[in-house]
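With one protein chain removed, the remaining protein chains of the complex are shown where they sit.
Entry: subunit A
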Amino acid sequence: MTDTAIAAPVVGRSLWADAWARLKANKAAMFSLFYLIAMSVVCIVGPYFVPHQYTTIYADYVRTPPSLSSYPKPEMIETAMNDAVRRMRVDVKEWRQEGERVFITVTSAKPLDERNIRYLDRSDTFDNAKLDSTSADGLTAVMSASIKQQYFLFGTDNTGRDLLSRTLMAGRISLAIGLLAGVVAVVIGVVYGATAGFMGGKTDEVMMRIVDVLYSLPFIFFVIMLVVFFGRNFVLMFLAVGAVLWLDMARIVRGQALSIRRQEYVQAAEALGVRSRGIVLRHVIPNLLGPVVIYMTLLVPQVIILESFLSFLGLGVQEPMTSWGVLISAGAKNIGTANWLLLFPAFFLVSTLFALNFIGDGLRDALDPKDR
């Protein structure tokens, strides 16, 4: 007999657990998932560990190429020292380096002011400047300063800001916009689409025509208008992006809701006397979540690209705040002279998008095994 209850484990395995098991078997998706988690952690925590602020300008290190060894390089010390000393309006008589410190003997026509050493501290190359000795007439002095060892793993940009910390900060912004605008789009889209699909009839007609009208608005024009009225700010960015992308979501969800509405389990719930709210919450939305999750993972990269595109056009986030799009835009202008400005942010963006798309693909296979 096939029809007797099987002695069973008490807890059943839900479709979600099944999907998770299938996803775990998908190596590309799992690798991408870990990569993405690592990327998020690095972008969130990383800036606290990078010794440079993303806003700090190192005048001595404009457009330094990326390097694993520390700066300043030996040949840069003299230039930096000469710069600092020139600001003191004195002349270098001689200088030597002993380990981590430089000793400079300067001469001047007028008596030396000991406060002059702060010019050494102000330089990005030195700190801990001291006036070791002054000659009796006060016209010659020996000052020393230690060389500040700095690492610019990703190099620096046109104004001498550390690209590593900027890339990580940009990652924060891009991922945040991706996630927030994604969530905005998904929430509006799911609620709107599920309502339209479930209500059906005239309500559905009217709601979907509104979507059609919004579709016909040119996106860039829409964003420019928002920027004109509200000025540029971060919140506006993902509102604008989210407000445009929920249209796709609403259409997808509506289609799904229409088909779920015709499922017998929804009719069964109606026959039980369950209210529309209960049907939408208990039956329609849980059964929609599969396609929604899939679409969301594909939506986030779309949002990130849109944001990058807007920032590239100069409509996005504002300096000194930055995003991958802004960095890439700056990098593209310097591609001949400082290609690392393009390469690093581009690598971060592209690899993140790759990972997101792989996860989306994996999720699709995991949630809809029949569609393969």
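Please note the rule applied: contacts are C-beta pairs under 8 Å (C-beta built on N, C-alpha and C of every residue); 3 or more make two chains touch, one makes a residue touch a chain; residues count from 1.
We adopt the following convention: contacts and distances are computed from a predicted model.
Not shown: a single chain whose UniProt protein name, out of "Polynucleotide kinase-phosphatase", "Oligopeptide transport system ATP-binding protein", "Phosphoribosylformylglycinamidine synthase subunit PurQ" or "Cytochrome c oxidase subunit 1", is "Oligopeptide transport system ATP-binding protein". Residue-wise, the contact with the chain that is not shown comes from A:Val274, picked out of A:Val42, A:Leu131, A:Leu153 or A:Val274. Within the complete assembly, A:Ala25 is the residue of A:Ala25, A:Met225 or A:Val350 that touches the hidden chain. Of the options A:Ser14, A:Ser69, A:Ser216 or A:Thr337, the residue whose C-beta touches the omitted chain is A:Ser14. As for the chain not pictured, it touches subunit A at residues 1-8, 10-16, 18, 21-22, 25, 263-265, 267-275, 278, 282-283, 286-287, 289, 372.
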